[in-house]
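One protein chain omitted, others in place.
For clarity, chains are labelled A, B and C in written order, and residue numbers in each chain start from 1.
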Amino acid sequence: MTEVKNEGRHRRKLRASVTEALEGLSDGARIMVGGFGLCGNAEALIKGVLDAGVKDVTLISNNSGNLEKGLAAWLKADIVRRVICTYVGNNEDLHRKMAGKSVEVEIIPQGTFVERMRAAGAGIPAFYTPTGVGTVVAEGKEHRDFDGVTHILEHALRADFALIRAHQVDAFGNLRFWRTARNFSPAMATAAKTTVVEADEVVPMGAIDPDDVHLPGIFVHRVVEVREHEDPYEYKRTRPRPGEAALDATGGAR
Amino acid sequence: MTEVKNEGRHRRKLRASVTEALEGLSDGARIMVGGFGLCGNAEALIKGVLDAGVKDVTLISNNSGNLEKGLAAWLKADIVRRVICTYVGNNEDLHRKMAGKSVEVEIIPQGTFVERMRAAGAGIPAFYTPTGVGTVVAEGKEHRDFDGVTHILEHALRADFALIRAHQVDAFGNLRFWRTARNFSPAMATAAKTTVVEADEVVPMGAIDPDDVHLPGIFVHRVVEVREHEDPYEYKRTRPRPGEAALDATGGAR
Amino acid sequence: MSFSKQEIAARAAQEIAPGSVVNLGIGLPTLVADHIPEGSDVWLQSENGILGMGPFPYEGDEDPQLINAGKQTVTIVPGGSTFDSATSFSMIRGGHVDLAILGAMQVAQNGDLANWAIPGGRVLGIGGAMDLAAGARRILVLTSHVTKKGAPKLVKECSFPLTAAGVVARIITDLAVIDVTPKGFRLVELAPGVSEEEVRAGMDAELLA
Partner (left out) sequence: MSFSKQEIAARAAQEIAPGSVVNLGIGLPTLVADHIPEGSDVWLQSENGILGMGPFPYEGDEDPQLINAGKQTVTIVPGGSTFDSATSFSMIRGGHVDLAILGAMQVAQNGDLANWAIPGGRVLGIGGAMDLAAGARRILVLTSHVTKKGAPKLVKECSFPLTAAGVVARIITDLAVIDVTPKGFRLVELAPGVSEEEVRAGMDAELLA
C-alpha cells in the first residue's frame, strides 16, 4: 500500500561533467548567474549553457558580462531575450543589445536585486524597502509609509536555475567561497529551483567544519568540480612595494 | 568652520567590565537576549542587568529562561514588564508571571520572531509571510494573497540593547559563534541600537580570517571578555560508547 | 495489536525518501531518527541551527552549546553545518525542507493542524511549529489515534487553536495510516490486527476507504 517514493534532491549531487550538471535546462529558462562582474563567475557553466544550445533565456545577473568576457558570450550568441541586472557599465555587448532592442533590460537597485532573491529563498513573497522611493524604480509600485518614511513594495525574484561558483564543496553541496567571489551566489542558490555549483575543489565530507560552511548544502542540487579558471581581472590595480619604489628611484635592481 | 565631529561608534569597543559594557541601560529598555533556551546565553550580561537595577524591561528572547536559570533571574527579580518570546515550555517562572498577569507575554512563531529582527537590521520595515495564516497569530493583521497563497504582514522588531554571547571576538567586534550557540544572536545584533557582546575569548585583529567572520563588527558596539561560563545543560542526553555497553553486559570494567 | 510507538516511528521512516531533508518535531517524531536506514542520505534539520543532526553524543562528548530544538545534547554528522536562526527558518519557510514530521493534538479532515495549545490549558508556546507546518513541503503527522481520555484526534473541524490551515498530507496513528484528501480522510493502511471499524470508531469525521 505504501506509495513508491521518488528519491530526494539531496543524493548523488556530484556530476562528472558540465553537460550532466546542466541537464534539463531548456529554452526560455530563467537563469541566475553569480558574480560581481567577472569576479566569481561560474566560467565552465556559463560556457556549458552555450554548448547546450538553449535560447530565449532570461538572465538574472548583476552585470551580465564585461570586457567581452563572462556572460558577454551569451549576448554575442543571441541566446538572451531578457536581462535583469543592476549595472551595465562599459559592457559594450549589452549596450549594443539594449540599443538594438534585441534584448529587454531591466535595471534595478543592487540591494533590492539581492534582497528579492533572498526573499524568494526565504519564503517571503514581498517586502517593503526605502530604496528607490522618488525615482523611476518606484513607478507603478505600491507606496506605503512606516514610521513616517515612505517605502515601496518589492516582490520575490525566482529562477529555474542558479549557476554559481564556489571555492570548496563537499558531496552534500556545502560551500565555501573565496573573498569577494561570494557576492550574490548564496542568495541565488536559495532562489532557484535547481542550483548548480562549479567548485574549484571537491573536499571530503566533514572537511569543512560545521561552523565554517558559508552556504549549507540544502540550497545546492548539483556539483561539478572545475579546477582551472581564467579568473580574469577587470581592473587590475596595484601599488609598488615600499622597498621597490625606492630601488627604482635610485636606479636599483629593477 | 568645520563642525566638531563626534567619535563614531566603532572605536574602543573593548570594555573592562560588565558594568561598563551595560552603561546607559535604563528603565523601560527593550532588550534582546540571545540564546536558544540556556544555550548561548550571555550569562554575565544577564546578571549585569540585574546588578544595574533597571526595571520595567521589555525582554525579547526566545525562551526567557528555563529551569530557574538564565533569564529566569530577571523574572524572579520582577524587572520585566513584558516578554516577547516564541516558547514558554516548562519555564515555571514565566508561567507564574503569566498566570499572575504581572508580566505581559507575547508569543510569536519562531521564524517570524527572527525574521522580524533580521528585517529591522536590514532596513525592511515590514514583510509578508505565510506563517500563522489561519491561526490566532494572524488576528488583526493585514492579509494578502501572492500567487494564490494567503500571507500576513509582519513588522520589523527593534530593541535598545542586544546582549549576546560569542565564542571569539576581535577589537572591532567581529564574531564567531560555537555550534548552536549562534541561534538568534546575529539577527539581534543587527536589530538593536546598542549591541553588547560577551565573548569567551578576545583574539587579535586579523586572527579571524575575513571569510570566517560569522558576524561583522559593524553590528557590534561593545565587547567584554568573560572566560568562565556555567553553560548549563537543559536536557543532557548521551548514549553509551559502543565498547562500554558490551563491557557492562558482561560484568566488565565498569 | 495496533502499532507501538516504535512501530509508528518505523512506519514513518518509510515515508522518508532517500536524499531528503527532514525536520522531526518533539516527542513521538523524534523516535523516527532511529529507524532511518544507514546510507540513505537523509539529512535531519533542527530549527535551532543544525543541518545534519546526528545521534545523542557518547557519554563525555556532550557539549552544552550543541543541542537540538528540544534542547537535548546532540551531535553533527560529517557534512553537517550550523547556522543562525534566520538562515534556519529561511530553509523552513522557503520550502527547502522536504518533510516535517510533527505531533498533533487534532487534525481536521481538511488538513488543519492543531498542536500547540489547548483552550484553557497551559500554553507552552509556538516555537517553530507554525513555520514548519506552513513551510515544509510535506507534513506528516504522528499521533495516538485518540487522546488518553479516549477523545478523537482526527476530527471534522479542529476545536483547538490551529498551528496551520490545510497543511497535513498524511497521518500515522497507532491504528492506521490515513491521508488527507480533497474529499476528506482516506484510509491508506491498517495497523496489524486493527479493523476499519475500530479506526472509524476513534474518529469524529468520515473515513473514505
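Just so it is clear, a contact is a pair of C-beta atoms (placed from the backbone, for glycine too) under 8 Å apart; a residue touches a chain by one contact, two chains touch by 3 or more.
Since we're looking at a predicted model, the values are computed, not measured.
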Omitted chain's touching partners, listed by label: A, B
Among A:L25, A:C85, A:A126 or A:A199, the residue in touch with the chain that has been omitted: A:C85
Selected from A:S61, A:T129 or A:T194 as touching the chain missing from the view: A:T129
Sites on subunit B contacted by the missing partner chain, in the whole complex: 1-2, 5-12, 118, 120-124, 170-172, 174, 190, 204-206, 208, 210-211, 213, 216-219
Interface with the unshown chain - residue positions in subunit A: 36-40, 66, 85-90, 95, 98, 107-112, 114-115, 117-118, 129-137, 177-187, 214, 231-241, 244
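Just so we're on the same page, only the chains that are shown with their structure count from here on.
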Smallest count of steps, each to a touching chain, taking subunit A to subunit C: 1
Per-chain CA centroid nearest to the all-protein CA mean: B
Chain pair with the greatest number of C-beta contact pairs: B-C
Most distant chain from subunit A, judged by the mean position of its C-alpha atoms: C
Chain centre separation in whole Å, for subunit C relative to subunit A (CA means): 36
Subunit B and subunit C: spacing of chain centres that average the CA atoms, whole Å: 27
Distance between the centres, which are taken as Cα means, of subunit B and subunit A, whole angstrom: 32
Residue numbers of subunit B (touch at least two other chains): 115, 129-130, 177-179, 182, 214
Shared interface positions of subunit C, touching two or more other chains: 50, 76, 82-83, 89, 92-93, 135
